[in-house]
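With one protein chain removed, the remaining protein chains of the complex are shown where they sit.
Naming follows writing order (A and B), and every chain is counted from residue 1.
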Amino acid sequence: MKILRSILFRLASTAVTLVGVAVIVFFVIRVVPGDPISMMLPPGATEEDIARLTALYGLDKSIPEQFLIWAGGVLHGDFGTSITARRPVIELVLGRLPATLELSIMALVIAVIIGGAAALTGTRERDTKIEGGIDVANGMALSIPDFLWALILILLFGVAWPVFHISGRITPSLDLPFVTNFYLFESVFRLRFDLWADIVSHMFMPALALAIPLAAIIGQLLKQSLKETMHLDYVTLARTKGYGENHVIIREALPNAILPTLTLVGVQFTFLIGGTVIIERLFSYEGLGNMAIDAVINRDLPLIQGIVILFAVLFTAVNLVVDLTYALLNPRLRHA
Amino acid sequence: MSYLSISNLSVHLKGTPMRLLRDVSLTVKSGEVHGLVGESGAGKSMIGKAVLGTLPRAVEIISGKIELDGVDLLSLPPSEHRRRLGQFCALIPQDPLTALNPSRRIAPQITDRLTDILGWDSSRARQRAAEILDEVHIPDPERVLKSYPHELSGGMRQRILIASAFAAEPKLIVADEPTTALDVTVQKQILKLIKEMQQRHDTALLFVTHDLGVVSKICQSLSVLYGGMVVEATDVRDFFDEPAHPYSRALLAATPKYTDPEASLTPVPDSVIAAVRAEVEAADKRWGNG
Partner (left out) sequence: MLDGRSQIRRRLGLRLWLSGGWLLLLVLAAVFAPLLSPHSPLEQDLFLGRLPPFWAHGAEPGYLLGTDSLGRDVLARILYGARVALIVALAAGSITGLIGSTMGLLAGYLRGWVDVVISRLIDIWMAFPPVLFSILLIAVLGPGLVSIVIAIVVIDWTRFARVVRAEAMAQGAMDYPASAQIAGRTRLSTMFVEILPNVLPTIVVLLTLEMGIAVIVEAILSFVNLSISTDDPTWGGMISEGRASIHQAWWVMVFPLIALFLTVLSFSQFGEGLKDRFDPVLR
């Protein structure tokens, strides 16, 4: 019962935050100079045309009025209509969401693998030059943001040794049997590994760029946590039972060392998702972030609104999942 | 027949000439309880760690032999060394609140050695776990086996640790101050339990403690340590009748007497400390210490 109450409380708090986000975005973008309507129309448009379209998009009303209308629509699942694409915002946004989700998750997986390997190796080789080397690599990876890594990767693997694709989500000429926009998952589901390989070769560079800073954080934090755990009595006891170093690190220390790392990794993952905006642009990857930049340039107010809200929802969802996972994994909290 | 035989064991802090154990020799016969006594920092825990292969990374063995049933552990390759320890030795740790893995239930923490190291099948191991918990007088062993450590009291956890040590029928158990971290009321019970288990399973016991009272209750022989050096090694009865070394005598005299609460405490006199320190330094000079 206590858990239920705290979940409800968290949801309420999250809702307040989201409302705050919506309000701020709504008012900020309406202060943006540049009229989307006139940007949209051909040069020979008359005053009448402009006025008609403006009324159509409700932009002639006062700002608080517009907000209430928009908010009312949202409660029905209607996020308005995109000015540039003339289609419902919700449709556009949900259409691009899978691409960004797949990219973020792939980046997360890469980061966990690299960071985890770094942490485990650094723990096993602690106090040696190997650990020192890992620390230096970690430090560098942490200092350099995903934007720079993306540029470096483009230079290295897109130009110097063109092993991977640096543009787009999939080779354009391919015939796609997909039903959803989850290209990566569907290609596995349909056992089309030729398509899967093509998609991965397009996604790998952007995902890696996103992953590197997160991998560094995981590596550093987890290693620190592991090293501290290795001093604890139950680890020593396991050694006396005859277990070797590898077993002790992985089976005794790791499950306990992971918990403290989890919360920070969750926050960092939200930064990773935010990073998709510029990374998608760099790699011409057809995701939410890329669409967002275009929306701002074109002053497509409803679309900007929708995308920002979606990102905010994603962030808060990630935080919620992290807290839930922490509560579930910690035996003390589970049985409290 | 000595089961454990330590000969001339010297241990130092890596990169320094500072010795933590100086030419330590002792023997423990099969089924015998041997006490390691001394003040804090005298090296008694260090001996236990050396036997079990859990010396801290900063500490290194310079010389000596640790023979388990005739086989010198230090001459073996690390994996073989570990395997023997897992098979024939066990530890009863000091602090029951930190010696159990908080994210695992009790059952696997007892059965893991049995299945992974000794190759038992899991049902036999599980049965053994339940039996051994029963032996240490834990009511409702099944419920305890399914529990997590934080759900159990300190005294209960220490019983579990004792049970876990005896579960694999080891030939030698190192008990590292097993009663120090417990309440006084619980200490007596636990000590009684250890004695009971030791006698029932006929296990050799290396009992590390600073408490001479405990030694008198459970040990048959003992070694007194000061500054990493064995100052006296003898039978318990001879020791309490007439200790040979001045330091031992002073230790005995310093023990508070429950029968005479009004008597003032006599700490170990400075002259005795100086004398025994001089012995340690002289020994170092003989072995060429820096």
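Worth pointing out:
Operating definition for what follows: a residue touches a chain if its C-beta (ideal position, glycine included) is under 8 Å from a C-beta of that chain, and two chains touch if they have at least 3 such contacts.
Predicted model only: the values in this text are computed from it and were never measured.
From the set A:Ala118, A:Leu195 or A:Val277, the residue in touch with the chain omitted from the display is A:Val277, counting the whole complex. Which of A:Ile152, A:Ala197, A:Leu264 or A:Leu328 touches the hidden chain is settled by the complete complex: it is A:Ile152. Annotation: of A:Ile3, A:Val16 or A:Leu324, A:Val16 touches the absent chain (contact as defined above).
The omitted chain makes contact with chain A at the following residues, 16-18, 20-21, 24-25, 28-29, 31-34, 139-140, 142-145, 147-148, 151-152, 154-155, 159, 270-271, 273-275, 277-278, 281-282, 289, 292-293, 296-297, 299, 304, 307-308, 311-312, 315-316.
Please note the rule applied: only the chains that are shown with their structure count from here on.
Residues of chain B touching chain A in their complex: 52-54, 57, 79, 82-83, 85-87, 89-91, 93-95, 98-104, 112-113, 116-117, 148, 150-151, 161. In the complex of the two chains, the chain A residues touching chain B come out as 127, 232-234, 236-244, 252, 255-256, 329, 331-332, 335.
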